[in-house]
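Every protein chain of the complex appears in place save one, which is left out.
Showing subunit A:
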Amino acid sequence: MSINITMPALSPTMEEGTLSKWLVKEGDTISSGDVIAEIETDKATMEVEAVDEGTVAKLLVAAGTEGVKVNAVIAVLAEEGEDPSAVEAPEAKAAPEPAKEAKKESSEDTPKSEQSTPKSDIVMAKSDKVGGSQDKKELATTPLPSANTADGRIKASPLARRIADMKGIDLSSISGTGPRGRIIKRDVENAKPGAAPAAASAAAPKPDGLILPQVLDDRVYAPDSYELKPLDGMRKTVARRLTESFMQVPHFPLNVDLNIDRLLASRSAINAAAEKGIKISVNDMLIKAAALALMDEPDCNASYTDKGIAYHKHANVSVAVAIDGGLITPVIFKAEEKGLSEISKEMKDLAERARDRKLKPQEYTGGTFSISNLGMFGIKSFASIINPPEGMILSVGAGEKRAVVNAKGNVEAATIMTVTLTCDHRVIGGAEGAKWLQAFKRYVETPEAMLL
């Protein structure tokens, strides 16, 4: 009996992914635990492990295919003693079906489609649990007012839903002409899908499908005057999340100058005393300082939700890491409890794997606060966009020698760093944000306090 290998769901909200690379080829013998493919999701590239053993009879989805639905059959294994060449690919009729069902059900944990032949689900991602992640679907659907009904429920026929799904149309963006404003087939057929052609990607909310123009007008920008690079999962997610955040979260910035001379001195002393291989960065110290300030000012370690404000008990500090093709924010969990060397080691590992797009979803979701540092580029100050559902993000500028007036009224040189705290005004008031900056400033300017 042949075994179908299906597209795994790498997170509870994953609906589709890009099969970026096959690590096996037809005819290879694999055993349970072997890494057989790499899948790119919203933000990361993940490895897929085989659970069963056998010979790879057919690879049904070519490497690089985008928008592969969760539970779609991607390969077929021949079991021991079975002739791989005799293994039939699942009928064309059956193959797309589970995918359709899976799309609907993947986020709801409902029973699996009974379509899939013999054994499905025999492949699991290496990381199949997502720790403390925010449901991106919730973010996408709750706050936006729906055109359809007052209570946010979109009335649409099942057929209209499926066609919208296939065409990549956001149902909340169209109005229905059926009974009582129900969206029916005709409405979705008449609606224009997003910029991408219907087949490209059926990811439900288009990243920039809110209000911005989605196409370049050929009359204004000749098609040969630019190179169009398709959106990958990360780019789409970044675009969508930041647009949502910028449009829906009332941002306000606060900034303050920090004298980091003592911090730099402490850093040198620590690094001189540290065991070999450990090199604490300024950023590591800022992570620690921020975490402690969050403990001092717990009102600032908060997330706005429809049901109430969630005050987080730990400082899970997200650190923005620029990588090729986008941005990702690996999280140092419980940073308040961690020593500098631990933070440093963790950060190095996370940043490295982020650049290879090898982070697991639970490593880049679940933060309660973010730090973004552009100091290395000489940026003096900037204000970042909040990374929902976090309540604040700290933008760190370059540390530079500036002329300052000291307590005695004399001008002297000091290393100054300007930081900007962007706050979600729904959770954090100006005074709370300012108090947090005071606490942060104290840890940075008196680094010994971090030892207390």
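In the analysis below, contacts are C-beta pairs under 8 Å (C-beta built on N, C-alpha and C of every residue); 3 or more make two chains touch, one makes a residue touch a chain; residues count from 1.
Going forward, contacts and distances are computed from a predicted model.
Q: Which protein name, taken from UniProt, belongs to the chain you can't see among "Dihydrolipoyl dehydrogenase", "Transporter", "Dipeptide transport system permease protein" or "Quinol:cytochrome c oxidoreductase pentaheme cytochrome subunit"?
A: The record for the missing subunit names the protein "Dihydrolipoyl dehydrogenase".
Q: Can you say which of A:Ala57, A:Ala160, A:Val249 or A:Met347 touches the chain missing from this structure?
A: The missing chain is touched by A:Ala160.
Q: Please identify which residue in A:Arg153, A:Arg180, A:Lys276 or A:Lys307 touches the non-displayed chain.
A: Of these options, the touching residue for the absent chain is A:Arg180.
Q: Quickly run down the residues of subunit A that touch the omitted chain.
A: Interface with the chain not displayed, on the subunit A side: 91, 93-94, 97, 100-101, 114-115, 157-160, 162-163, 166, 177-180, 184-185.
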